[in-house]
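For this depiction, one protein chain was excluded, whereas all remaining protein chains were kept in their positions.
On to chain A.
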């Protein structure tokens, strides 16, 4: 080990050159002066005054630096300068980008646009039909398309009508006719088409001039990624998410412009900052939401107007149910975690799904579970299994595990009366129709015969649509 100070200096007891001149008057005082000014100091201040000794490095002449190990001496600097970094939000925008058409794909002959009647007729099960352009814009506005779906490969957004689709559309129509609310949870294995079924329900609603309110991802509301604030005067305390609600109002306005432009307000809303008299167009109310500050108040007024008597039926949909059936990541002022059902917007959905806030004009409240990205929600899973068993009139309904403490009573109460639609694989006939559509688009380059259909159907885990897409479209064997 090397000494921090130069031994030669210590032996000669030579005052450092750094010593100020006025302290060198008497030899007797030198020792004190030395002690006082710390002549062997390694401070950079002294070093700077003396001009750094005779050594090349700037650590000082008489200071022997320890052996320094230079790490990574032979490592090349591989990080090249890549210019300007992407702007905030740009990277996420790339990730969430949705392409809906591919001009290289062939136009499919005989492909017709959907009409309201198409989705109700059982004869149309196992047919592929395309979505009209106006509806595509509306669906885009409510963010019904997901980036993981294969829209960008085909010429025009088209979808397969499954037997479950026709079934659900008929139930929605029946409920709206009787001014009742269909409350249903779509569940099923991974990539069996749950979000797609929600999209089809929204398409049906848009085609029939319903009002559509869609929450595209439940997790955006509960992962503490958007602003929140306590609603003043609420007891027990509820929380509003103004920024998200503002975005939601804008989506509602954009998607439902055709319907909303014909409607006008029937109630006065004195609590709103902007005066909106009775009888003014509903678009004016929706347009008054410009800033996040009063967005929640305007949303409440809009909701009252939309659920007033004499309005068209409404579809309220949410994807990723398990995210709102748990304790959220938000914290109260006392730093306790907030239950998701205490967030006002989530509460509105949960009450509608649970049957507390029925729509007087009829409609549907649909939720879809997600298997790819979902936190474990034991109460929700149990409740859905129970409802499924009850619907099937099974002899043994699943019972809660008596040795498990993680159940949530609020979740069980919310899901006590919902209907459950469980999706699984498509039939071989539907698979054949779908593959014929792929082949007609020039995307699947094989003959679609019985063996090809059977192969993909089997590779896709007995007709799980997403797996079939992976096996046929997203493969290296094209």
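Methods note: a contact is a pair of C-beta atoms (placed from the backbone, for glycine too) under 8 Å apart; a residue touches a chain by one contact, two chains touch by 3 or more; residues count from 1.
Everything that follows uses one rule, which is that contacts and distances are computed from a predicted model.
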Which of "Eukaryotic translation initiation factor 3 subunit K", "tRNA-splicing endonuclease subunit", "Anaphase-promoting complex subunit 4 WD40 domain-containing protein" or "Small ribosomal subunit protein uS7m" matches, in UniProt, the chain that is not displayed: "Small ribosomal subunit protein uS7m"
Which of A:134, A:224, A:356 or A:429 contacts the chain that the document leaves out: A:429
Residue among A:297, A:453 or A:468 touching the omitted chain: A:453
Interface residues of chain A (partner: the chain not displayed): 80, 82-86, 90-95, 99, 102-105, 125-126, 152-153, 427-429, 431-432, 442-443, 449-451, 453-454, 473-478
